[in-house]
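Before we start, here is the structure in question, set down as structure tokens.
Moving on to chain A:
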Amino acid sequence: MSASRTTRHQVRRRMAATTPLLLALLLLAFVVAITAFGDRASARMASETLIRVTLVAGFWIFAGNSGVISFGHAAFACVGAYVSAWTTLAPAMKATLLPGLPAMLADARWHVLPASLVAGLAAAALALVTGAAILRLSGIAASIATFAFLAMVNTIWANWTPVTGGTSSVVGLERYVTPWVGLGWAVATLAAASLYAASASGLALRASREDEVAASASGIDRYRHRLAAYTISAFFCGAGGALMGHFIGVINPDAFYLNLTFLMLAMLVVGGIGSLSGAVVGVLAVSLAVEVLVRMEKGVSLGGLTFALPPGSQEILIAAAMILVLVFRPAGLLAGREITLPARWVTGRGAAND
Partner candidate 1 sequence: MAKLGVFDLAVRYGKLLAVKDVSFAVAEGERLFVSGPNGAGKSSLLGAICGAVRAAHGRVEMDGDILSGRAPEDIARRGLSMVPEGRRIFAGLTVRENLMIGTGQRRDRAAVADDLETVYNAFPILRERAHANAGALSGGQQQMLAISRALMTNPKLMLVDEPSLGLAPKVVDEVYERLCALQALRGLTLVIVEQSSTRAARVGGRMLLMRGGKVVADGDAAAFAAGDLLAEAYFGDPS
Partner candidate 2 sequence: MSLQLVFDALSLGGIYAIAALGIALIFGVMNLVNFAHGQFIACSVFALILPSADAVATMGLGALPAPLLIAAILAFGAGLAVAAEALVFRPLRNASPVALMVASFALGILLQNILLVAYGGRPKAVSLWPQLGSPVQVLSAQVPLLQLLVIGAVALILAGLALMLKRARVGLEMRAAAEDFDMARMLGVRANGVISGAFALSGALAAVVALVLVTQTGVADVRMGGQIMLVAFIATVVGGMGSLAGAVAAGLALGAASALLQAFLPVEARPFRDAFLYGLVILVLLFRPQGLFASVGAKPRV
């Protein structure tokens, strides 16, 4: 084998590098198709789907690499959404809705982009502090602790009325998210997720997921890598939460509780937690199913007859689908595989004859 030839290892690395590129192209094609041919409703659906890609790919950075299921990531979205509301809402609005805000926040009137970045940073900071405690626990116990964290954030947000508005909604957020904004964040998240997965920390974390014995021999390292993944992951979920607020224009704590947790988990499980491509495919598949079911809940006319599913059947069917996937295709639709270009496309001419 000559030195100029690409080694198998390099081929694999190049193939891995094509994954975020291909996923980004997939999402781009999705946005282009919808803006070209779809109506306003489909454009809204596209934005929403891309926000979910941001959330779920962010979630995957932790869950996919560590193998630990977190129930707490919706809480990061919650924190992100409120940080963005605190920094972007008109001061007059804040004076009535959120009278308890400190002066610095009460007077702030930021643009949405820096606000979403700060929202991500705030979520990441919270993840760093709480993760330092939670991630010391073993896998299952850590999952339970993340659930406690979710409930804790929800309890605080639902009762800290002067600052969060309590259970009533905060309204008037600038509706800034278009499919293109969503695409930008989704692609940025995918890039960060694949960079992390290819980093030394990501590799070590996945190795520890696959080999518990080897992992327990280096328990301290595993803890540090978990914490790193948790923090990065929280950043994107925080930003994704901010985007959710600036998509609907209205936020309240219950929008970031069990249903969002469930949706994020369902997407990850359906697509397959083992790969980033799985996370993206899961978002697309479940979003499509949700869209169809929501339309059916509103009522569908078939030959003069209108029939509608009762509200709530969307969750019932998705939960049932999720259980079926776990039983019959436990690794998800993509079964841990990444979408990549074929090997001969990335090796150049010389290796094509191998």
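For anyone wondering why these and not others, all candidates are chains of the complex that A comes from, given by their letters.
Please note the rule applied: a residue touches a chain if its C-beta (ideal position, glycine included) is under 8 Å from a C-beta of that chain, and two chains touch if they have at least 3 such contacts; residues count from 1.
Owing to the predicted nature of the structure, the values given are computational and were not obtained by experimental measurement.
Undergrad: Out of 1 or 2, which chain touches chain A when the complex is considered as a whole?
TA: Spelled out: of the options 1 or 2, chain A touches 2.
Undergrad: What part of chain A is in contact with candidate 2 in the complex they form?
TA: 67-69, 71, 130, 133-134, 136-141, 143-145, 147-149, 151-152, 155-156, 159-160, 258-259, 262, 265-266, 269, 310-313, 315-316, 319-320, 322-323, 326-327, 330
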